[in-house]
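Missing here: one protein chain of the complex. Every other protein chain is in place.
Per-chain numbering from 1; labels A, B and C assigned in written order.
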């Protein structure tokens, strides 16, 4: 038994940290989050594509490194609140690469290379009919499409299967859906566009189940990185900040909350890495373990990143300090990629309950 | 506006405390709890009857003092973990006194005087048919009848209404149902006995709704007393107990938990007294406020009395020290008289939700 | 025990409701969603609103008639705040002036100070902000380091204050400054300082909600005139602590009323999404409903204590902890229960529940920090109520 990453993945993780700290320290990430229209640094995504990050989530046979490596990279991205659709893009690449449709391979390649942004469009609008694919056209409305307004193609879930829709000439008929999390760019997209089927219903279901599972693990890994760094920042702040003549880190009530933060964070680490490893090695229980990881990671991260604001006191409530960036990311990640409540249900069902 | 009790009720409360401290200090209560067959001190109940406590819950017109006075007394009883069916008996007296059946008045009087034990039998057995009243006989099985094995008469809820069943000559066909709480004596009672209807279905429903509401307030008042005293004991213990060269009361993490205990306890006080006052004065919102009080008091008491064991450390886990007596009482009271989950639902429904 | 309001109090409430019906044209929520507003126009709107309230003698109601009040009791003040909250009225810009500085001047100021400042405070000709906290003295307020040094008859103030609500729009600031570096409490004095002068720089602080309602103030030899010293030299700490105590009671009914509005919104959203019948949702909703009602019970109790002449003690810490932590649970649960739509950005789009949940979620983070953090409140309860010893 061994919990540490093997040499290749450990190297990937440390070189990712180096790259991100150089190219996208939190300050830079915040500039992108707060100022860019797309919500991500296109040049940096192209660079990641060149370095092979785009196909990371593929199996080793397919030229990737698998789920564990992917989780390790996402943890690092979480630590710097790395902006953009990295997780969504990786899911699309994996999904496209598993399709046998002729267009799929080409789009997979371009997406992996960072040349094209492809993401999934899943959630139907709350009113109106479900999205359909008939006569070669996709019709319907999808909400909360991640980075949808800037996508080069969308993988749309329809009653007939999964349909690839390249951006129409006139651009998407999209409305931005800004949320609590400035790092996240959702759009509601109204479709009446030509597309091509990349997987029919049954095959689509299998692919989407895989995407759900990997999305849950990926989001959990991001949450791990977010809370890990948030706890570090918090402990460091309490060491510096003085009140009543002593660093506030010396107050037992605060110590115990930081200790709980470590319990939450390290337990998330155990759960996320185990789920990621299982997705590569023991697929039978990977669905259960992915649900466990996500159902745990969301509330854990909310606790740690919420406490970060509280223990920073007044400055924790300012825009200038970083804790809020983490809290906002956490709230969105907790709600999407399988909300906590849904993952609890998934966990029970995958145990036959 | 005034929150303090008026003079009469304040006097009742202080004289009750005096009486209970003299006649039933916790040590005596524990002897009764641990050693007596009936689970209460019959002589003391007769004395309470003589002093008028048995009819306390009746309205002032009926010779009682109403719900607020009743709650004040139960708070004091909670503080010393006063054993026996005081709450159940009072509910039966109130219910009998509202019936127009000829037997009811006499039983009400005897029960109020402490001469006869009458309690309600509500919960049907989990298997078998619901309890029925046909041809002058009650047939069916009731579980968790409080102090049922020693009752002189039972007020049995049946499909046909509320039926008074005096103890048959051969005694009850009863099996003891000992629970986690040694102070509580439940019995499962199998009926095939003659009885007389004291309220037919609709009237019975009204009476039982009233009993449910007052049971919830009464149980909440007991919970208030239990947690109030438990917190006192705990704070006192932390002042005495030393570790690392200082009283453990000086450790901030413990201070904050005691502070939370006070928050829970004092909030329970506000909720219970408001609900009791409303039951006397503003019946329209008394149902809602009773549900609020009980839904809050149960978890609050569980927190405070659970922390009492934790903060007592090793001795908190012994039979000799008192915290466990409180925790056990709390667990039973939380589950009965409207379990927390059910009271939350009641609260919503009484708000039209 | 009697939790009824008196007939006079009920009458007061009726008149107030009628007045609000007639005078409040749009709710604050609607105003904040109006894309034509910016931060400045919203403050201007609040200023106009305060003037309206003042003209109807709803501002400084507890003060004597001499100073524009009606000698109203804490109960009436609580009813006022409750009804303003229910009606979703704008908050008045001078609420810190009214609740803190007004009483300070009335009890500790000179006749000239009262005449000079109170009328303009009431009708919002001058907006006041509070200069107590400093970057390195938050919870431990008495460690403040801003100093006031004599300059002839007057004083020169140097230092930095922070978390000055409404600072970016304020004309004056009331400042605690050190006139003796060695005396922790007795070395603090209470000054009134005009902001529009050299030596005072006010910078807005952007909050996690994106707004900038707070400011930080830099004093570099700012002039505070001798006639603008409140009380004697070295009395500042005592005055501040007394005055902070006057806040008692006012929010006891307003907070549960505020959360009732949010709960109604949550119910509407759950109904719209068809989730109101799910037992898991009902359990969570039920808990939120009963907790708010327990909060109201605490509030009524505090108010009843005040009404019968008992000063509420450090138990008011219980109320502060309760409402501030409840607000977090409420918005957090709403985001969970209502699904992704509830996350839509602050004040940008409506959800079925007509509450700006994302904004509430962020804003609720402040309540457990300001006016004595939850940690400080728990220290107070442990030490002053439970008498547990200091380490």
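For this structure, a couple of remarks:
The definition used in the following text is that a contact is a pair of C-beta atoms (placed from the backbone, for glycine too) under 8 Å apart; a residue touches a chain by one contact, two chains touch by 3 or more.
The model shown is predicted, which means the values in this text are computed figures rather than measured ones.
Counted over the whole complex, the shown chains touched by the missing one are A, B, C.
Screening B:130, B:178 or B:283 against the full complex identifies B:178 as the residue touching the chain left out.
The missing chain lies against subunit B, touching residues 123, 126, 143-144, 177-181, 242-245, 251, 253-254, 302, 306, 309-310, 313-314, 316-320, 324, 327-328, 331-332, 335-336, 339-341. Mapped onto subunit C, the footprint of the missing chain covers residues 278-283, 391.
The chain not displayed touches subunit A at residues 1-6, 9, 68, 235, 238-239, 246-247, 249-252, 254-256, 258-260, 262-263, 266-267, 269-271, 273-274, 277-278, 281, 288-289, 291-292, 295-296, 341, 343-345, 347-348, 351, 353.
Assume only the chains that are shown with their structure count from here on.
Relative to subunit A, the most remote chain by averaged C-alpha coordinates is B.
Of all chain pairs, the one linked by the largest number of contacting C-beta pairs is B-C.
Centroids of subunit B and subunit C (each the mean of its C-alpha atoms) stand 42 Å apart. Rounded to whole angstrom, the centroid-to-centroid distance between subunit A and subunit B, based on C-alpha atoms, equals 52 Å.
In subunit C, the positions touching at least two other chains are 375, 378. Residue numbers of subunit A whose C-beta contacts span two or more other chains: 251, 253.
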